[in-house]
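These notes are about the structure you will find just below.
Every protein chain except one is present and positioned as in the full complex.
Chain lettering (A, B and C) follows the sequence in which the chains are written, and residue indices restart at 1 in each chain.
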Amino acid sequence: MVGGGPGAFIGPVHRMAAELDGHIRLVAGAFSRDDAKNNAAGRAWGVADDRIYADYSQMITAERAREEGAELVAVVTPNHLHFEVSAAALRAGLHVMSDKPATLDLAEARALAKAVAASGKLYGLTYTYTGYPMVREAREMVRRGDLGKIRKIVVEYTQGWLSKPVERDGDKQAGWRADPALAGVGGCIGDIGVHAFNIAEFVGGALVERLCADLASVVPGRILDDDCNILLRFAGGARGVLIASQISAGARNGLRLSVHGEIGGLTWSHERHTELTVDWLDAPSQVLHAGSAYLSAPARAGSRLPTGHPEGFIEAFANLYTDMADAIAAGRSDAGLVPGIADGVRGMAFVETAVAANGQGWVDLESAA
Amino acid sequence: MVGGGPGAFIGPVHRMAAELDGHIRLVAGAFSRDDAKNNAAGRAWGVADDRIYADYSQMITAERAREEGAELVAVVTPNHLHFEVSAAALRAGLHVMSDKPATLDLAEARALAKAVAASGKLYGLTYTYTGYPMVREAREMVRRGDLGKIRKIVVEYTQGWLSKPVERDGDKQAGWRADPALAGVGGCIGDIGVHAFNIAEFVGGALVERLCADLASVVPGRILDDDCNILLRFAGGARGVLIASQISAGARNGLRLSVHGEIGGLTWSHERHTELTVDWLDAPSQVLHAGSAYLSAPARAGSRLPTGHPEGFIEAFANLYTDMADAIAAGRSDAGLVPGIADGVRGMAFVETAVAANGQGWVDLESAA
Amino acid sequence: MVGGGPGAFIGPVHRMAAELDGHIRLVAGAFSRDDAKNNAAGRAWGVADDRIYADYSQMITAERAREEGAELVAVVTPNHLHFEVSAAALRAGLHVMSDKPATLDLAEARALAKAVAASGKLYGLTYTYTGYPMVREAREMVRRGDLGKIRKIVVEYTQGWLSKPVERDGDKQAGWRADPALAGVGGCIGDIGVHAFNIAEFVGGALVERLCADLASVVPGRILDDDCNILLRFAGGARGVLIASQISAGARNGLRLSVHGEIGGLTWSHERHTELTVDWLDAPSQVLHAGSAYLSAPARAGSRLPTGHPEGFIEAFANLYTDMADAIAAGRSDAGLVPGIADGVRGMAFVETAVAANGQGWVDLESAA
Partner (left out) sequence: MVGGGPGAFIGPVHRMAAELDGHIRLVAGAFSRDDAKNNAAGRAWGVADDRIYADYSQMITAERAREEGAELVAVVTPNHLHFEVSAAALRAGLHVMSDKPATLDLAEARALAKAVAASGKLYGLTYTYTGYPMVREAREMVRRGDLGKIRKIVVEYTQGWLSKPVERDGDKQAGWRADPALAGVGGCIGDIGVHAFNIAEFVGGALVERLCADLASVVPGRILDDDCNILLRFAGGARGVLIASQISAGARNGLRLSVHGEIGGLTWSHERHTELTVDWLDAPSQVLHAGSAYLSAPARAGSRLPTGHPEGFIEAFANLYTDMADAIAAGRSDAGLVPGIADGVRGMAFVETAVAANGQGWVDLESAA
């Protein structure tokens, strides 16, 4: 991994996501230019000391030289470094998984495309939303023609966390995003507008051919745009609207997509990401749920749990394990909020009492002893 | 880990959850009594061959003998083995994290309580729902007295997957749950009713003192209950209702809790687990969102992402990484649905075009080249 | 109309509802025992002075004597008068529409049943919820067998407005409901529990045969119950739970019904009354919307507006008309929030400007002149 040290938001997400299914392990990294932070990050994640590198060049060279060196590099730096790190990794014969955007600007992106082609290696870009099961289901519905010819696509991605000039108050996440040298020419449009753009094309199945943009820097003193409203025309004739904002105070992370065809329309919302709502001209609306057997193969493949278990289930479980690990590491004699054997006894008392007294009216539930 | 081999639902969840935060690694296991399945599970999860054991006794003995042997045992077998595995691990000086219920019956649970006390080791029980940030927030609200004295608690946990006698059609998950020898005296009540019971006490802050139960075996031929309706009386005077069902056809996994006090009430629903709704006698309703800065410490500690990023975010990310890992492992030249450099170029073209033409009306977006 | 004078909640609802479709007019009434209030109510509703009566007996006698006297009596008094007013009206040959409950107690109800039979007149009881289009659709679905044999019915009706002893602070609505002489033996159960009971049988299609009740008077000093939890067994074998509460602080008027059969389940909630959600064992969930062409005849007949126009549409419209009527009555030169011709000009300017400049980029919208 390159980047992702303390204070980063997306680095830890890459680490957790990469390791979740047990096929990938974080084994090496150059997490921060600051030595202390670099070591802290590496050790927290179980990386051996000799594979915590001072910079990405050292990392690439050393890992290529190891017998069982890393095969895939996760690029999670600020935008301005995406190109050079990705290109170097590819040249060295490593696969790349890069956070978005691919590069700082279009020229770099084109150069990187050539580098990918020349390398024969895989290059992946984490437009996260393409990974949601119900986004993949939506794409399948459009591809199969379920909705008829697509006529209209509206995508809205609203946040409010840049409503104040927090980049001038030391917010690291806001800081680099507001600096053209690190973020590129796009502010909100480059940070979240591209996600909206990508998902519109990914699901809608047609490329944007023309656009009419109204970008604004709403917060006084901000250089880059923090609010975007864009009219779209797609190949094939569909019209669309893309709204992205980081100054919609109160909004959290509201990505919402609707695609309408001749006979029906679908809506997907990030805050309800396990559901896909489909409305029809002449029939009841449908709600498709992640994890269901009736979904398409790409959607089914994206769920680790039965339907009705929102993906937060794993994290809730992980909270218990992490509390337990903390208690073990600290040598504590209890694990805080983690239910313990007293809760276990109590549960069994509940079950046995209820079964024994079934249909017989009121009985006492003795407190566990 | 003991149990959790191929076909299990909860074993993989334990593995992913335990490893998520990087503090715990799965290093050893006895995953299945079937040799082939045991090895398959261990290898899929990166366990070294010499730490894949034929049974839990071997595992405990061998791991205790290693210099850096396992410290914590995850018990994910069917219910009837929970006691013996947990007790053996504790006796050997290992911490235990057990899937619920703690044991097959109350007598075993009481015996295990003594074993825990004697061992001086930690024992955790994965009543999963206690790990959700907004469940912890709800508990804090009740403890702080925000709602006034608690008067009523309603908890409903409805599933529909046992609406047909699938245990007689080879469904492994349904099979052991329907067999009293493996599951204990409780069917639905032991499988999900205890979760509902536990969350009601965990959040409501008072113990159940009396109950009046109506349990039924609705599907013909089923021995254990598959539907439960129970009236509750809590210490302190609150009344309550617990509804649990596995034959509510169409229901997915609908756990829903409401707690009402003298001046307000809260509602939490598993299908919207990042939200906590609070209604007041004389003021606007509130919706609290996971990850927000205004939450209590226990709730904040349970989120890995900023507000508005539902926890499925990690899994969506992981889908991209897993597709990438699959492509690498298979030596494929593309990574399927994972966005690639062409998408990266396209995104940059979108940003640059929109910024350059901002406010100038319609322009073409050239297809990437 | 008998009852419904100033301070009443349900009287005005009866008047508006009765007149809504233009088939019924309020022409006479005995609205209050207090002369001034009686006259005020009658005049506000356009009743001729000579048809505002001092009591219901006078009203019945006088109206029967008129050539075109009233045909239908709406009984909207407190519960303890329902019987005598209804019986008197029926004896006089008038049809009756009574607010619920039918009478103060069961003995009266049985006597009234005889009176209805003897009279040959129609007797209707406003269990309001049976009038909702989607409740009628739900009933049809059960009757048609869409869900298979019914197994479970859960109905919940929660309010919070009696969380404090408001009946002792002069709240007229709370006052008579808390007084056994006026309300009967049931408090919450008689006020809203019967609605829940009625809708469960109306939709579920089977009668309750057995019950197990836990009723409480939660607010200190209150005589009648204000919280009810009841286990139910229906003819045919379905089990059920009925929860009714008026001390669930923060709850507004949350009536919610779920009915599960062998292959699917339906859920209807009063706060989303235009929707009916249906979940299936093996297929996407469905949401049926009031006013849709695909609904059953009884459901279609209950909508006055196209789908997507929630019934509040009429009231929103009525707010404009009422503001207008107020302005006319007061001789004011403007009608407050009612949009006027300036808004009309502005709207036309918007339309013409947008149409004229379609596709041509930015243009000014001149302020109306």
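In this text, contacts are C-beta pairs under 8 Å (C-beta built on N, C-alpha and C of every residue); 3 or more make two chains touch, one makes a residue touch a chain.
What you are looking at is a predicted structure, and each value in this text was computed from that prediction instead of being measured.
Student: Among A:E19, A:E156 or A:E315, which residue is in touch with the absent chain?
Tutor: Within the whole complex, the residue contacting the unshown chain is A:E156.
Student: Out of C:I60, C:I150 or C:I230, which touches the unshown chain?
Tutor: C:I230
Student: Mind pulling the chain B residues that touch the left-out chain?
Tutor: Contacting residues on chain B, toward the hidden partner: 212, 277-278, 282-289, 292-294, 361.
Student: For chain A, which residues touch the unseen chain?
Tutor: The missing chain touches chain A at positions 147-148, 151-152, 154, 156, 160, 163-164, 212, 214, 216, 218, 227, 229, 231, 233, 239-241, 243, 245, 247-252, 258, 260-265, 278-281, 285, 359-362.
Following the convention adopted for this analysis, only the chains that are shown with their structure count from here on.
Student: What whole-Å value do you get for the distance between chain B and chain C if each is reduced to the mean of its CA atoms?
Tutor: 42
Student: Rounded to a whole Å, what is the gap between the Cα centroids of chain A and chain C?
Tutor: Averaging C-alpha atoms per chain gives centres 47 Å apart.
Student: Can you list the chain B residues in contact with two or more other chains?
Tutor: In chain B, the residues touching two or more other chains are 212, 214, 231, 251-252, 359, 361-362.
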